[in-house]
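Structure, as structure tokens:
Removed: one protein chain of the complex. Kept in place: all other protein chains.
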Amino acid sequence: MFDNVWLIPLFPLIGFLINGLLGKKIKNETIIGTIGSVAVFASFITAVMIFMNLIGLPANERSVNVKIFSWISAGNFNADIAFLIDPLSCLMMLVVTGISTVIHIYSIGYMHGEEGFYRFFAYLNLFVFSMLLLVSGNNLLLMFVGWEGVGLCSYLLIGYYFHKKSASDAGKKAFVMNRVGDFGFLLGTFTLFWWLGQTHDVWTIQFTELAKNADLFPTGGIVTIITLCFFLGATGKSAQIPLYTWLPDAMEGPTPVSALIHAATMVTAGVYMIGRMSFLFIRSPETMLTVAVVGACTALFAATIGTAQNDIKRVLAYSTVSQLGYMFLAMGVGAFTAGIFHLMTHAFFKACLFLGSGAVIHSMHHALHHVHSHDDAQDMRNMGGLKKFMPLTYLTFLTATIAIAGIPGFSGFFSKDEILWQAFANPLHGSMNTVLWAFGACAALLTAFYMFRLVFMTFHGTCRIKAGAEKHLHESPMVIVVPLLILAFFAAVGGYFGVPKLIGDLFGGIPNYLEHFLSPVFANAEAYMHAHTHHAHHSHALEWGLMGTSVVIAVVGISVAYMLYMVNPDIPKKFTSAFPVLHRAVYNKWYVDEIYDFVFVNPCKALGRLLWKGFDVLVVDGIVNGVATVVMAFGGVIRYFQTGQIYNYAWTMAFGVVVIVGYYLFK
Amino acid sequence: MDINVAQLFQTINLNVIMPEIILSVLGMALLLVNVFIPSKSKTYLVWLSLIGIVLAGFTTVTGWGSNITSFNGSVVQDNFAMFFKIIFLVAAGLAVLISDQYVEREECNYGELYPIILFTTVGMMLMASGTDLMTLFLGLELMSISLYVLAGFNRANVKSNEAGMKYFLLGAFSTGFLLYGMALVYGVTGTTRVAKIAEIVSGMPSAAGNTMLLIGMFLLLVGFLFKIAAAPFHMWTPDVYEGAPTPMTAFMSAGPKAAGFAALLRLLLVAFPALKPEWSDLLWILAVLTMTIGNFTALRQDNIKRMLAYSSIAHAGYALVGLTAANSTGTSGILFYMLSYAFMNIGAFAVIILVGKKGEPNGTVMDFAGLGRKHPLLAVTMSLFLFSLAGMPPTAGFIGKFYLFSGAIQEGYIWLAIIGVMNSAASVYYYLRVMVFMYFKPAEEEFDWVTVSAPVALSLAVSAAGTLIPGVIPSMILQYAQQAVKFF
Amino acid sequence: MSNILSVMTFLPILGVLLLLFIPKESKGVLRSVALATTLASFAVSLPLITGFQTNAEFQFVENVPWIAAGPFAMRYNIGIDGISLWLVVLTTFIMPISVLSTWTAVEEHVKEYMICMLLLETGLLGAFISLDLFLFYIFWEVMLIPMYFMIGIWGGKNRLYAAVKFFIYTMFGSMLMLVALIYLYFLGTKAGITDFSLVHFFDLKVDPSTQTWLFAAFALAFAIKVPMFPLHTWLPDAHTEAPTAGSVILAAIMLKMGTYGYIRFAMPLFPEASHQFTPFIATLAVIGIIYAALVAMVQEDVKKLVAYSSVAHLGFVMLGLFAMNEQGVTGALLQNLNHGISTGALFLIVGFIYERRHTRLITDFGGLSKQMPIFATIFMIVTLSSVALPGTNGFVGEFLILVGGFESSLRWWTIVASSGVIFAAVYMLWMFQRVMFGELDNPKNQKLLDLNAREIGLMIPLLIMVFFLGVYPNPFIKKMTPAINKIVAHTRIEPVKTAKAAVPTVEDTAPHAVPTQSVNPHASQPVAAPASH
Partner (left out) sequence: MDNLNSYLILSAVLFSIGTIGVLTRKNAIVVFMCIELMLNAVNLTFVAFSRHLGNLDGQIFVFFIMTVAAAEAAVGLAMFIAFFNNRESIDIDDANIMKW
């Protein structure tokens, strides 16, 4: 069975080729959509079968390399097209193909009637292909292929409405920022490969080989450099500080794209990568701290921006950035399982949220279109009270919101709480953990606040849509609603895969399935951590206490949102007028884009222009043409020695004779 | 000194100067024929001259490999002389072929032209085969005086007059130096025989310290450097080349230059090899000066004949590089180069003749505009010559330069070679400029007057073949050039 | 067929002769004959791939005496090894595409044009297969001539300047190389070498100080052709003005001549000097990568932008070569091919829109995707290949170069060079965005036709190669490897680790070594006699 793992990425690839090459001829949306969805679903089925086979193996044998063919081999460098099947990759494959299937189905409805329908599905399939390569590749290079591949698809899909400048700008921005990260990824790969080869004569970039040789790596030093490089890659792909600004802009893409790529799968690649390389990251306390701090800061920072956005998708986008921050926080404190767990639950609820928002936008757009209004269909200020028009959507949306806000019993609670607990209790960062926890907790507060702000502004209150448009608002078709329901279901129950031991024990020993399943992958890192840190023992009471705190935080956030947006909607306005500078700064995303433009983009352009006009044209060509001019001028001068007068010529000759003879006479 | 007449006649072997005799006799005969046949067209003279030239050439090549002196050691038939004779005959043959159409058009179709060309050739041949200062002098003067006439041949044309007069006065002036040099060398060595001079000079304990000998040698060189147009004795070249009738310019640039090199080689390498340290310094500087002045000035010329005149100065400079090296690579390079130069330069002038109109109002580079469109074959041929002049492979010009510069490098004159190639790169500009006009610019005038007569077509074909084939299979000629310089 | 290389190389000349007898009015026939000739040449070159034995030896060798006069002996010595094999095939592969690309673009002087193309092919192929230094030089120079005419006659507005600049720039460099070549030969003759065959000179031990000068001369000539910063300024002009096919050939093949020259001649002939120059050349290469990227970013002309991107790409190639290890050199050679395919394709693409709109200014376009979807797709793929997206050809080469660079002493250079991947994305995607995306607001663009069958047909082979080389480059690498190993082993003097420490000692011992083992009496007095009196 494992030998057939290549089928998993192959199906979407075939889907891509069919839709990409023939889609234009096929024209029929149903066929195209079906091809796309079936391709991904086939992958999902295969992934499930692989998963079944994998859990059939003893835990310590759950790591299988499947080589397809040798890709690049030059000297001691060797990279295969080969897949690694282990619990982590298997889980990722399941999440990716599962959610993708749902979103593909959703897209059939959502993208109905769009120009370039086939293109959309082709890209989407290509994305799934790349993402599967990323998570299943058994070496760094193949992972990088997927890594860049998903970046490409992200670029293509963000720029799907390419005639809109903002869309193509956003696509480009995403690609370029990702490239900055990729630069880090590449450097990390080079350093890793070179250092290990040079010092230990182990020339490999294959994960299992690397893990096997993990003990060759020292603590810190070169490992810090390597892991920081990789982490730079992760910040690019997963939209962390400082490379997060592309993600909110990426909302220019169609909503399913936002759901699939910019929430559920691609942006979590960085988290996955750190998980994959956990044995290396754990060996650099500095990097771990960096990861944790960046994650915590991003979580909080993005959450602040999320509170002031009015575009429904932008709020979700900042929420995504913030949630990704949580995942990195988890990775940074050595809670790899928790990070992956949150990755999974986040995939469910955020996909659900995005798809729900898509349904809202779709409906809004439709309604506004009917009354020929040019109001923004994504602006929450134009919404309100949609609950009664779109009850199912509301229901699913609310479920997912509760999940993300961290209300006990829903998936987000389990994963987020695990992260916060680990941030507090981790032995890695000593005194820093309180701060990390505090950041996480604040972010949780803000999350609960802005998510419910979103719900209230969108679904509750009075309907603020342009008069006459209400009657055109209606629930979405089944092809859209069913995926929402599926995702909402998982958003609600997805957390039970990884019930914390504390709660599990309470309910009669429900095991933490996820932790057991993933433990072989992180075994090396865990072992190292245990060996090298003093594991403080925290009491159950403390853990219960913190858990309670986070519940309180969530409730407080929700209540504030309720107060501000339901009970007394004037307060936010008063608040903004009281602190205009602060509001403007938050509303304008702390001016980070402008700062980047000022610090990087514009100087580069100016430098380019200077080098071109100044150096290329003026200096180099100036020298080249200058030499030519001087030579020509010299020719122009010496030709005037040729006066045409015979006696001048005779003088010259005589002069020559005299000089020659004189020289030999008097030397 | 008792002279045994019988012995004297034994030393005279007329076979040695058979080509010269053929051409002289033919020349005189043609003078008469020209008077007695009152035909307005002189084309028959072209073919008659050509027959004579081919005959002379045939006579020359049959003697290949021999080394016979005659006239008591004042004339020699050796490979070196024969190689040069072939060059002169090629130059003369091509000149004869391209003359007819030109003189007809310019209305100076006097029959004397062909005999004078033949006499010039005889003079050049004597320079190549002369091994006595007297023979060299006689050859030189025979050549020069004929050339003065040829330069001023178009009597009605002011430019031609001026060219003749300038050439004459300056030529005679240089002859003065030459003779004074000969006199001093004679005074020091007591002989005019080249071989004997060599013997005595190499026998002298301090030849390099003998001021009179050195001055004599340098003055002697001046006379020949004037003929090859080496700076600073080059000043006459542009004016004379521009003013002289175009076929004569072509002839002048190829033949006498080669003759000058023949004499220089003979003198420097046979008579004064002992003084090499002295003259190689001088030649080094002169080579650089000549190349640079020639090329740089050519960059700024619009008149194509004048441009080629400066280019011919530059080419003399390249050849001087080979002479400075004075090894078999360099000298065989000179021989090869002179032959190639005869082909490519006369070929180029043939095209200029075809493109020119009566009175040559359109002698500028710009007048070639559009030639590539109207007469593609002519333009391609011209391009071939120009590329060869620029030293691009796979033409003879490249191989020639390769050997010249190789000679210099072999002797350690790296900088000379570098200056040479840099000059060569700069020269590309003005050759390309002609091509720029031929191909890249639209025609300003219709080329309706361009007709190619049979002799010119023949000359173009021969020139093109002579430019291209030795470029691809140079050993064909190089091996003979090698044999020719073996005795140095 | 034992003379397969000769047949392949001189088949175009046969085509030229054939063309001469076809009247210039029958343009269709002229084009067809030219195409058939190039295709035939391509067909002849295919057995080279199948028949190539994977070893380091020169194969398909033909070696007959050619010139022998004086101190020189030149041989018609041709053959290929793993290094030249793919370049030869690339040439024969690109040529039919180029001929086809100007099927309708060139309407004037079709005959002359096709003759130029065919002559160019012979020149290019000849240079790649020459194993005799002199023969190489001949072909090296010969190819300038048809290119000069192609730019000058069929070029754009500023073609005169570009053509002359191209010619003299390149000529300048190669002239110095000629001097070095001759000097090297005479050094060789002193050591018993009797002809210009390249292999003899590999074993020649030239003392390091002489090597420096000889290497400098060779390197200059090749650097101009590559072109390396700061000698690149002829390239944007030449590219911009050349007709499409000219640009394609220039970028795809002719620039490779420079890098090929390094790996085939400059580096193995002068190993010590190569080491000495490595930091210098690597610095220039890296500056070139960043510099060209920055300059490309602000270009207003699509073709100029692509031209500058070439400079950046070839900077990578140079970096790979001078990493002097197997990965680096493999990557560099692979990148040679990749650049040939990708940039060749880019120039074709620019040609397509230029033919339609007769402008190349980025601002004149925008939103073409809507009007020309097929074109957009192809353009996108090629763009991505140019920015070295994994899965396309560009990635494999670039990655290997960087791996190689990282393993070598050029680590810091490589780190800086790696940032080139970011810049490449910036300028290429920005250009793509401005040309293809956005509103289709220029009325002139609203009636543009998508690619026709011929245009698609000539892009398809390139696209196939883009993916083939990206996904399965190993067959290509395998054939190269033995030859690369040989050259790397030959060029590498000491282990990379100790390279830094060893350099001063080489310099220290050099002056003492000269008098004893000297094969070069002139080394100490290069200015020769005249100055001494």
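For clarity, chains are labelled A, B and C in written order, and residue numbers in each chain start from 1.
Everything below uses one rule, namely that a residue touches a chain if its C-beta (ideal position, glycine included) is under 8 Å from a C-beta of that chain, and two chains touch if they have at least 3 such contacts.
Quantities reported herein were computed from a predicted structural model and do not represent experimental measurements.
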| item | value |
| --- | --- |
| Visible contact partners (per top-of-document touch definition) of the missing chain | A, B |
| Residue, one of B:L48, B:V103, B:L118 or B:L133, that touches the chain absent here | B:L133 |
| Option from B:M18, B:V33, B:V61 or B:M165 whose C-beta touches the chain left out | B:M165 |
| Contact with the hidden chain (one of B:L30, B:L184 or B:A198) | B:L184 |
| Where the missing chain touches subunit B, by residue | 1, 133-134, 137-138, 141, 145, 148-149, 152, 155-159, 161-166, 168-169, 172-173, 175-176, 179-180, 182-184, 186-187, 190-192, 238-239, 242-243, 306 |
| In subunit A, positions touching the absent partner | 639-640, 642-647, 650-651, 654 |
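Here, only the chains that are shown with their structure count from here on.
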| item | value |
| --- | --- |
| Chain at the geometric heart of the assembly (C-alpha centres) | C |
| Centroid spacing, where centroids are CA-atom means, of subunit A and subunit B in whole angstrom | 79 |
| Subunit A and subunit C, separation of their C-alpha mean positions in angstrom | 38 |
| Contacts with two or more other chains, residues of subunit B listed in rising order | 429 |
| Per-residue multi-chain contacts in subunit A, two or more chains | none |
| Residue ranges of subunit B in contact with subunit C within the complex | 277, 280-281, 284-285, 328-329, 332, 372-373, 376, 387, 392-394, 398, 402-403, 405-406, 409-418, 421-422, 424-425, 428-429, 432, 435-436, 439-440, 473-475, 478-479, 481-482 |
| Interfacial residue positions of subunit C with respect to subunit B in the complex | 66-72, 109, 112, 137-138, 141-142, 144-145, 148-149, 152-153, 159-160, 163-164, 167-168, 171-172, 175-176, 178-179, 182-183, 185-186, 521-522, 525-530, 533 |
| Residue ranges of subunit A in contact with subunit B within the complex | 628, 631-632, 634-636, 638-639, 641-642, 644, 646, 648-650, 652-653, 655-657, 660-661, 664-665 |
